[in-house]
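In this view, the complex is presented without one of its protein chains, the others remaining in place.
We call the chains A, B and C, going by the order they appear; numbering starts again at 1 in every chain.
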Amino acid sequence: MTERTLVQAVNAALARAMAEDPAVLVLGEDVGTDGGVFRATEGLLARFGPQRVIDTPLAEAGIAGLAIGLAAQGFRPVAEIQFSGFMYATIDQMLNHASRLRTRSRGRITCPMVLRAPSGGGVRAPEHHSESPEAMFAHVPGLRVVVPSSPARAYGLMLAAIADPDPVVVLEPTRLYRALREEVPDDAPPLPLDRAFVLREGSDATVVAWGGMVPEALSAAEALADEGIGCEVIDLATLKPLDEATVLASVARTGRLVIVQEAPLTAGLGAEVAARVAERGLMSLRAPVRRVAGWDTVMPLPRLEQAYLPDAGRIAAAVRETMAFA
Amino acid sequence: MTERTLVQAVNAALARAMAEDPAVLVLGEDVGTDGGVFRATEGLLARFGPQRVIDTPLAEAGIAGLAIGLAAQGFRPVAEIQFSGFMYATIDQMLNHASRLRTRSRGRITCPMVLRAPSGGGVRAPEHHSESPEAMFAHVPGLRVVVPSSPARAYGLMLAAIADPDPVVVLEPTRLYRALREEVPDDAPPLPLDRAFVLREGSDATVVAWGGMVPEALSAAEALADEGIGCEVIDLATLKPLDEATVLASVARTGRLVIVQEAPLTAGLGAEVAARVAERGLMSLRAPVRRVAGWDTVMPLPRLEQAYLPDAGRIAAAVRETMAFA
Amino acid sequence: MDSVAARFEILRRRHLAPDGTACGPWPAFAQDPAALAAMYRAMVRTRAFDQKAVALQRTGRLGTFASSLGQEAVGVGIGAAMRAEDVLVPSFREQGTQLLRGVTMRELLLYWGGDERGSDFAGPRQDFPVCVPVGSQAPHAAGIALAMRLRGEARAVVCVMGDGATSKGDVAEAIDFAGVWSLPLVFVVDNNQWAISVPRRAQTAAETLAQKAVAGGIAALQVDGNDVIAVRDAMEEALARARSGGGATLIEAVTYRLADHTTADDARRYRDDAEVSVHWHEEPVARLRTWLTAAGAWSKAEEDALLAACREEVQQAETDYLATPPQAVASVFDFTYAALPAELARQKAEAVP
Partner (left out) sequence: MDSVAARFEILRRRHLAPDGTACGPWPAFAQDPAALAAMYRAMVRTRAFDQKAVALQRTGRLGTFASSLGQEAVGVGIGAAMRAEDVLVPSFREQGTQLLRGVTMRELLLYWGGDERGSDFAGPRQDFPVCVPVGSQAPHAAGIALAMRLRGEARAVVCVMGDGATSKGDVAEAIDFAGVWSLPLVFVVDNNQWAISVPRRAQTAAETLAQKAVAGGIAALQVDGNDVIAVRDAMEEALARARSGGGATLIEAVTYRLADHTTADDARRYRDDAEVSVHWHEEPVARLRTWLTAAGAWSKAEEDALLAACREEVQQAETDYLATPPQAVASVFDFTYAALPAELARQKAEAVP
């Protein structure tokens, strides 16, 4: 039995990747002796030494750029950004360089790096610590964006992200880091970086979620089952490229779609899911699409954070409305 | 007669705002003696002096941050970012600070600044000069995002952006800077920052576009008119907040929606438009929504740029497909 | 053939040695023991506040909090030198300065308790709120200082940051701006030797942090950051220069973080207690008390009264803080823009029907 929390699964995936491939490096603020502020890199310094577990100065744009240089030289750097709010400083490097090196040089120079960070709210963290920046990264051609929502998926997706020949952004939901344990064997395989996971089958409505919203979607589905409403719950997991086939197939069966996102509504990734269905699944829809999302407001400080965050109640209500549509 | 190109209209709006309000400042790289690389600030230094037209060092994140400090002190800084690809470096400051000062301080400190930049492709510019970053900014609560598509709208929207009490990002389509002249009287009023413009009425299909894609949409509509297809062309103009009412009203009449965006497809602003209609206009739709967009690839260098850019032909084809849907 | 293109010297200032004895001639303000006693009181008050905040966090009544234990001379030295009309652009460990400038303990607790109203302080209305993204406040400080310069005001801005912040590009850009426009701006690097678990030497190979100023051509000074007299003296000098058009200064105040990084941190994971113990011998509060006592300017009775007053003040602050009624959810919407856009009004109506 190797039960792991999500953060332990991340840690185990990093350790395994480092053990299997000497090109894998871990870098970032406090990733060494401290083992990362969430302990995602705990024990790696002791095991792999300071040549492979590198504490950096405090400079996020620089960290991303540094990883690009390392990756161009054949390393597989996994750079940690300590909190989600500090990822925005990396967008310039990720968009103008990491995502483009391959195409700009017509394949001569590539960028097999991972940029990983905790993301999302729900843990009463300080300002700028509870961001959901996935839509911005998902808009960038040349990047992959992954958001695991369980220990096992975190493990498999992280292995795949590190092995991927292109830059991958991995957003780990902070609220799920220690939310539950599940069996994650050491030899679990990498998971594909272009597949959504159907976590629960149902024929009345499709609920699409990712990251910290997945458990909320599942508990909404649970509650709705008692009311006789069967929800199919899809964890998108990889947001770019998007596994629209799985979503479309589900909506074709259910005819109803509720999308859940923690990020502010407007121009969030939920819009892309809705758009794909409006383009290629429209005729299956028996009710308007619903998005349950963060408001278009700044994420409040902890006192009002729970009011802001979508939860099972709001999701269930949206599904009910969808069902009620005649 | 005061005929102006779009860039002249921007220039005239800046000059008028500076003349009317001593708090308005212009800053950025080469905005002074050079008058801006596109001449948007031409003549302002001579007229208003170096205290109000400020050449900055080469540091985009810093320029955005500097404007925040000026705005907090009651100035109305209009900061130019020289080319679109260098706006990404400002996202951290715009998102973590400019957009949040009001809410973080519960109204004590505000940020009436404008961040303006040329955007989009079509002028055979060097790498990183042809970006369409609007979706990223539109995802940020607390910001407004404006993309004018004609000299008159550029003038009115710029006046409004400068007068607005909150931060506004204005993206000016480079390809339209000198594309045409139109009458823009000196005393033209500011235009509202929450309204789309219906540029052409039609009852068969709604075409939503913004920025450099608006003329393409109009010429597609022109061509389709000859085929007996009547397109309603909407210039979204202000992308955040989004005037969904105008879009929904149009789709309610036409039943068909084609969205045109130059930015890469995935997680672009077109997705948000599609999502709003899938949520609140679904039952009007008589055909699947179509997006005509940049591909999810890096914007190519000039030689292949035209292949990448959506044009009237692709738009017309999409409308025809929509019409053909039975 | 090589010639010399430029030369730089970074000076280090100290007025009060770690053993509480004076070194060198003292500045005018320090001739008055009452002025020193006032700074002493402010440091003790800061420490009392920090202790209360940590206690509230430990008992689940406050969010993550960053104590300034051991760094009180920096906060108080800055606050003592600033004028009311100057503007403070803090990082997140500047409660010492904020308290001196009139932010109330209740407001600070509200902020750290997760309530935005804590940043709507009644006191220094132009001071910026706490800044969590490290170093990102530096360009704001430059903008505020540029505003003052454009208006020809004799005011100045103080921008405080940690040693870790000096690695951030934002800070370098702001230092450059400050030099180019001779801004009325004082950057203070509160060098407590650690950026969470990253020690000063792993943050930069620069021998001093003061020399970050050299890159932007602004004045530089290193001070003993556990010597409140030196901090205030250096600040007064730099602020006078700033206000009179002489340009910007970067002051590195060398101190030590005796506390964990924040209440979310356990510093024993990465540094020895032995290292910390050494630094307890240099801490600023005892240092000044030793001098004051030796000078006959401070008595046991005064000390007891001060501690009692602080206890009472922080207790009252706690009570007021805990009694503050919560904000309405509507507040989340109402301050996003000056006026609620239609789409946000719809969301608000859904959220708070």
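Going forward, contacts are C-beta pairs under 8 Å (C-beta built on N, C-alpha and C of every residue); 3 or more make two chains touch, one makes a residue touch a chain.
Computed from a predicted structure; not experimentally measured.
Visitor: If the full complex is used, which shown chains touch the chain that is missing here?
Guide: Per the touch rule above, the missing chain touches A, B, C.
Visitor: Could you tell me which of C:15, C:47 or C:287 touches the chain that is not displayed?
Guide: That would be C:15, which touches the missing chain.
Visitor: Can you work out which residue in C:188, C:214, C:267 or C:292 touches the chain that's missing from view?
Guide: C:214
Visitor: Taking the entire complex into account, which one of A:80, A:134, A:166 or A:204 touches the absent chain?
Guide: Residue touching the absent chain, from the options given: A:166.
Visitor: One chain is left out of this view; which of C:63, C:79, C:169 or C:341 touches it in the full complex?
Guide: C:169
Visitor: Just one of A:20, A:194 or A:227 touches the chain that is missing; which is it?
Guide: The single option touching the absent chain is A:194.
Visitor: For review purposes, identify every residue of chain B that touches the missing chain, sorted by number.
Guide: 29-30, 32-35, 37, 55, 57-59, 61-62, 85-86, 89, 124-129, 265-266, 295-298, 300-305, 307-308
Visitor: Pick out the residues on chain A that sit against the missing chain.
Guide: Here the touching residues of chain A are 25, 51, 54, 56-57, 59, 61-62, 64-75, 77, 92-93, 96-97, 102-110, 141-142, 144, 164-166, 194, 241-245.
Visitor: Can you list, in ascending order, the chain C residues touching the missing chain?
Guide: Spelled out for chain C, the touching residues are 1-15, 23-25, 167-173, 176, 179-180, 182, 202-208, 210-212, 214-218, 222, 247.
To be clear about the criterion, only the chains that are shown with their structure count from here on.
Visitor: What chain lies farthest away from chain B once each centre is taken as the mean of the Cα atoms?
Guide: Centroid comparison gives C as the farthest chain from chain B.
Visitor: Using mean C-alpha positions as chain centres, tell me how far chain A is from chain B in Å, no decimals.
Guide: Chain centroid spacing, chain A to chain B, equals 30 Å.
Visitor: What is the distance, in whole Å, between the centres of chain A and chain C, each centre taken as the mean of its C-alpha atoms?
Guide: 36
Visitor: Approximately how many whole Å separate the CA-defined centres of chain B and chain C?
Guide: Result: the chain centres lie 40 Å from each other.
Visitor: Please set out, as single numbers or ranges, the residues of chain B touching at least two other chains.
Guide: Residues 61, 92, 96, 103-104, 141-142, 241-242.
Visitor: Among the residues of chain C, which are close enough to touch at least two other chains?
Guide: 116, 133, 169, 331-332, 336, 343-344
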